[in-house]
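This is the structure I want to talk about, given as structure tokens.
Heads up, one of the protein chains got dropped from this complex, but the rest are sitting where they should.
Let's look at chain A:
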């Protein structure tokens, strides 16, 4: 089980209480598809992903980005049992979606960078540390049911 300090819990809860999902979700997913273009393999049905401009303007990408970001909510609500919380989603990503779990880290890095751009200097090293720890635990949980 992961140990969380009170400070970490407070930082993470604070971030999510102020999180603009409709802004950050689309930006994070589109950045991931642009910076790591091999991740586009899962979205062939999404329409035009030809270049950065079309990815950023793609409504399917935007909608999916919001959905994926909300996927973090359940981890936030169950911080002391993240592994079990994501077991079903892990199975889904493995058996149905066939997503390489290494890709979860790529998206996590993009979420971090988009959030950093939004928060500016308010995204302190301490906040970055807590947030990246949370994402890393979720990423690990999502990879747990792969075999």
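Criterion: a contact is a pair of C-beta atoms (placed from the backbone, for glycine too) under 8 Å apart; a residue touches a chain by one contact, two chains touch by 3 or more; residues count from 1.
The working rule: contacts and distances are computed from a predicted model.
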Given the options "Cytochrome c oxidase subunit 6C", "Hemoglobin subunit alpha-2", "Glutamyl-tRNA(Gln) amidotransferase subunit A, mitochondrial" or "Vacuolar protein sorting-associated protein 35", which would UniProt use as the protein name of the unshown chain? "Hemoglobin subunit alpha-2"
Answer key for A:2, A:52, A:79 or A:137 versus the chain not shown reads A:52
Among A:5, A:44 or A:121, choose the residue that contacts the chain missing from this document, as touch is defined above. A:121
Out of A:60, A:112 or A:140, which residue would touch the omitted chain in the full complex? A:112
List every residue of chain A that touches the chain not included in the displayed model. 30-31, 34-35, 52, 55-56, 109, 112-114, 116-121, 123, 125-126, 128-129, 132
